[in-house]
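Some chains omitted; the rest stay in position.
Chain IDs A and B follow the sequence of writing; residue 1 opens each chain.
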Amino acid sequence: MRKIELVVKQLTEIAKETYEMVLENSFVSMTAIAGQFLHLQIEGHILRRPISIASVDPKSQTVTIIFKVNGPGTKHLAGYQPNSTLNALGPAGNGFNLEIDDKTVLLIGGGIGVPPLYHLGKKLIEKEKNIISILGFQSKDYVFYEKEFQQLGKTYIVTNDGSYGESGFVTDMLGEVEDFDSYYSCGPIPMLQAVSQKLVHKNGFISLEERMGCGVGACFACVIPSDTEAGYRKICKDGPVFHHQEVSL
Amino acid sequence: MNPLQVELPGLKLKNPIMPASGCFGFGREYSEFYDLNKLGAIMMKAATGEARFGNQTPRVAETASGMLNAIGLQNPGVEKIMEREVPFLATYNTPIIANIAGSTLEEYEYVAETFNQTDQVSALELNISCPNVKEGGIQFGTDPAMAARVTERVKKASNLPVYVKLSPNVTDIMAMAKAVEAAGADGLSMINTLTGMQIHLPSKRPLLANKTGGLSGPAIKPVAIRMIYEVRQQVSLPIIGMGGITTAEDVLEFLLAGANAVAIGTANFQNPFVCPEIIEDLPAVLKRYGFASIDEVVGKGVLA
């Protein structure tokens, strides 16, 4: 992890309140592991904002993030103009474990938990895994990256209000999909709780969100209880990705 | 002579800049960004008698020019800190200040005594003001008599100079300072965080799981400056000042108000390099305002 400057190359509203931002930085584009995040400084804000890396392109030396306008920080971020610069700490956190033996992998994403799974999916394809995706959104207007995930493999869209794809929660789909060996999931804590309970016998990795201070492991803002000797893990440094048995949601 | 050097009881500092307790862990994370030898000193995260898990999350919230935290003194306990953290920091040529906390007088004594077993710690910072501990910790910091008692007991238990960290959540900061001075404190450290709260509109509940948290950052700087200035009028103990520092100019403001050295907390989260950058900027800022050394500045705003 370093303190870096990224140049905004492109900003696109890809769904309701949801933006895709392409950032130029060769270091991140070459070193980021799927599941890592950028701890972004946004002008006028005391705390940095953690945003996952949604994909990287070492050729164009760019990294893509996708974020939803959630409050003043992300609203401000959506106003950054092309060619302005953003300061970040990153790539931060540990990233997903790609060294698994299983052949068929299920990706389960909810809302702004979807972006890191895209980076992950592309990496898993390189490792010749079969990929199935279940992506959950509030409603039709919020759906993004459906086509991108379809290119990785069979993709199910679920909306809470049934306005697009299946109706309900991502967990409602778990019984419907083809057989799989392991899963990777990212989304709100209640979703991850439901997922890891339903899939307790599978090999699974989950990526967690928590409000952060430092983003580097120094302030103890982002701990999650665990069965380790210390009794906790830090999401910013030991995570955000954990094996589902490693932490107590 | 090094114009940035400062001498305080138990502390020979190459410069007056140190990371504040709780905002720098035990140094490991920031040591990946820069050489910790650059720092004047390092204030470790609070140590208690036993390991503590701290409060539920969320533990931090952003406010206008500030932040709230309710970490709740999470730490592995004084013994593990002695075993695992102090030796790491001792590899640097930078004095270590141990921040000590507790729920009872006995716990404070125990933590202080445990730090006697090493010569790698240069001073204690007595945290009587953490607003996030429920079992009585808060009273130590807001009642002059209680503050004096814990100071006396820790002074007896410890071989090290003791800097008492004062809480700003009091009517009369001078009374607190005088009480701990009379009780034998070697220095003061001020200010800790102001108690604050944020309500999360969607849930209609306090955002922090602990409800209240400690307000830090630039928002509180005017309160810190006022309290240091006030205490400096009548108390001659050295003061390590803190509260919202982000620039070398801020450091100068604290020194003019009466601080002898300063600590930097929240600003580390925005810019991990803030401490070495301020150290680098200091000589030019001193010069711009007509000073040749830190010694020349201290208290000038009060005594001139």
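Keep this in mind: contacts are C-beta pairs under 8 Å (C-beta built on N, C-alpha and C of every residue); 3 or more make two chains touch, one makes a residue touch a chain.
Please read these numbers as outputs of a predicted model, since none were measured by experiment.
Though each chain kind is drawn just once, the whole complex in this file has A x2, B x2 as its copy formula.
One rule holds for everything that comes next: only the chains that are shown with their structure count from here on.
The geometric centre of chain A is 36 Å away from that of chain B, both derived from CA atoms.
By the touch criterion stated above, chain B contacts chain A in their complex at residues 22-25, 28-30, 32-33, 45, 51, 53-54, 57-63, 65-67, 69, 71, 74, 76, 217-218, 266, 268-273. For chain A in complex with chain B, the residues that touch the partner chain are 1, 3, 41, 45-48, 73, 89, 210-225, 230-232, 237.
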